[in-house]
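Sharing a structure below in structure tokens format, with a few things to ask.
Note that one protein chain of the assembly has been removed; the remaining protein chains are unaltered in position.
Let's turn to subunit A:
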């Protein structure tokens, strides 16, 4: 059945070269944990991506209940966590995934560092990786405010003071991020927009660049 559908589409659109281009390439021995167990360190990049996919999916589902409004945000999170079936699980995936993605990214960066994979010709991918890192920090920072509880509010206040300490432009930077002079209604809507649209968009574009370069340059050689 599946085969028939695939063939029907392939006859018309010739899709085989498309997926071959993406999937059909050899995994070198030195990165294959089946050959050398220690090669598991090469999995951290993929694991980072796996958790990123979980973040995006669980985040999309959270927005089915979440309301970015100072009077209702906390209540909507409380509701989705305690009244909705599997709410604790879905929010838990997003909550714990947010920390785990940082851990995985860090381990991946260590692997790249200690295998010297940042060296020519892969310098640009190190830079893109660093940009991904900052986007991830931004996602963590903006996401943390959304439940609008005390921890969220004060963590954001502290973050704003840090932004304010930037020389010369600090005050303006803070006001721009806050959307006003206080952490309030307009901060919450702003952070929500940045968290679910702006940064995920930037993240996907950067990941596309990251993966394109890996495919083009191949994985770096054995030590």
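One rule holds for everything that comes next: contacts are C-beta pairs under 8 Å (C-beta built on N, C-alpha and C of every residue); 3 or more make two chains touch, one makes a residue touch a chain; residues count from 1.
Heads up, the rule we're going with is that contacts and distances are computed from a predicted model.
Engineer: Assuming one chain is omitted from the figure, identify its UniProt name from "Tryptophan synthase alpha chain", "Glycine/betaine ABC transporter permease", "Ubiquinol-cytochrome c reductase iron-sulfur subunit" or "TIGR03915 family putative DNA repair protein".
Structural biologist: Its UniProt record gives the name "Ubiquinol-cytochrome c reductase iron-sulfur subunit".
Engineer: Just name the one of A:30, A:95, A:111 or A:157 that touches the chain not displayed here.
Structural biologist: A:157
Engineer: Going by the touch rule given at the top, which residues of subunit A touch the chain that is not shown?
Structural biologist: 70-71, 154, 157-158, 160-162, 172, 175-176, 178-182, 184-186
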